[in-house]
Every structure is written in structure tokens, then in C-alpha cells.
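The complex is shown incomplete by one protein chain, all other protein chains being positioned as in the whole.
Right after this comes chain A.
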Amino acid sequence: MKKISIIVLFFSLNNTFSQNLLDILESETPNQKEYVTATFKGTRILNGHSIENRKKGTLEFLISHRFGSIDLGIDELFGLDQSNIRFAFEYAMTDDIMLGLGRSSFNKTYDGFIKYKLIKQSKGKNSFPLGISFFGSTIYKTLKDYDPENKPSFNQKLSYTTQALIASKINRILSLQITPTYIHNNSVRINNDPHDIFALGFGSRIKLSNRVTLNSEYFYTVNPLKSLDTRNSIAIGVDIETGGHVFQLILSNSITMIEKDFITETTNNFFDGGIHFGFNISRAFQTGGKRN
């Protein structure tokens, strides 16, 4: 078999005189491994993280809002009178490692995260059909909603999220992601609440045009909290890209923007008017020198 291919190769070399020059270039093109890019437009699918990192040296300022639920009616201007904000600086140390620091008004929470690209989806030589990233975050709740007699320690205010982000850009139009999630709370409201919560996220994006995509996201929680009547988090939205900005417009039953909160503490019913309008806006700045 190998010999036949060698002969064919010689044939083709031999016949180059009758071929056009472009075909020679085609045969001379090195079969390189090519990494798949732009599986998603932003670093978030909607609420949760996508497999995308920013490239080395990029500092992104991200502002996210979620408004009150639209079923509050005209008195609250369909939720727009209430606003929940997270802003964050997110920095790509390398093409593979991204760090972020954020602050959310909900529960007055600080969050710090790291996202690391373990495996990149690739085409060509030694290709691999999936991209896999690791995501880890620590959140620190500073809202003083406790009994002053019973002040929690620093450790008790911490929660952790660990996710594997497993994504595939199926084709130019469609990208899918599965996100196994493990959340650990150092303290819980009632003894029946689990400290360790497992969830599975599903995300997708469909490219509508070069600059607009339709995204959806769903998190199934395996062992939800007992102290709240929780529901699985659902979100649909669009990404709109203009120059250095990405706008994401979101409809979701979750009002918070960090994993631990929207995955484990969502209580609204998406299909009964419990929908929050929201958006993410990002502005990217390139820091450091020229890329090579």
C-alpha cells in the first residue's frame, strides 16, 4: 500500500510539467495542525464561561447587568428599575491562561477565577475534535446577612467552583459545549443543604451572520439546595460584535452572574414569566508589546 502511494507520489512529481503551478503549490503545502478559533465570540456563553480565552496580553473590562424579572410589570418597568451588576477585569497572561477578578452587587460578592486551556480543538495533522478547558473560581461573600452574635469566619464565607469546559466547533455555524460542574460551599444555611453540589451545563451558539450569534445555555443541577425552591438555570441570548466590543443580550431565569449563584440559587420559573433581561458588555485592551 505504502509502495503504491510512493509510486503515485513519483507520478505526480513527474507529471508536474503538465500541471498548473497552483497544483504544485497545493502539493507542497505543509500539512500543518491548525487550531480551531472562535468557537464562541465571547468568554461567556451567556451566564457561564465558554471555552474561549482572550489572547496573551489582552485585558478585558466586563460589565454585566441583570435586571428584575419582567413579570414585575409596569410598576417596576418590567424589572428595569432593579439592577444587579457585576464588573470585572479579566486578563490573559498567556494564550492559555486567563485570570479574572470581579465584584457582584448580589450578596456583595468578590470572585476570582482562573481559566486554563488544556486541549485545543484542531484540524489537519494530529487533529482533535474537542477543546477542553479547566475553570476554577473562589468567591467571597461580604453581605452581612448573618446574626451579629454568630459572625462567620473568613473561611465560612468562601465557596468554590470547578468546571471542565468541553466544547466543539461542529462547523462554521454551530458550536456546542458541555460543562460538568462541581461547587463547594464552606457553609450552608441549614444542615440539610449539601456542601457539595454537582451540575451539568449545556451550551450552544448558532452563527446568524458574521457579527451576530444566537446562544443558549442550560444548567442541570443534580443535587440542589434544600433551603431554597431552586430551578435549573436557563438562558437564551444573542452576541453582537462591533469592533472591540462584544454585546451580549440575555434573557434568563437567573439574576446572578457567578457560577455558584446562578447554578445553585436560581429560583425563578423561566416558563412562567420569571425572566430577567440582562446584558454583558466587554471592552478589550491590548497590553504589552507586539505579538510575534
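The criterion applied here is as follows: a residue touches a chain if its C-beta (ideal position, glycine included) is under 8 Å from a C-beta of that chain, and two chains touch if they have at least 3 such contacts; residues count from 1.
In the analysis below, contacts and distances are computed from a predicted model.
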Among "Membrane protein", "YceI-like domain-containing protein", "AtpZ/AtpI family protein" or "Cu+-exporting ATPase", find the name that the UniProt record gives to the complex chain excluded from display.
-> "YceI-like domain-containing protein"
For the chain that's not shown, point to the residue among A:24, A:101, A:119 or A:170 touching it.
-> A:24
Against the chain that's been left off, what residues of chain A make contact? List them.
-> 3, 6-7, 10-11, 13-14, 16-17, 20-22, 24-26, 28-30, 34, 37-38, 54-58, 172, 210-211, 241-244, 284, 286, 290-292
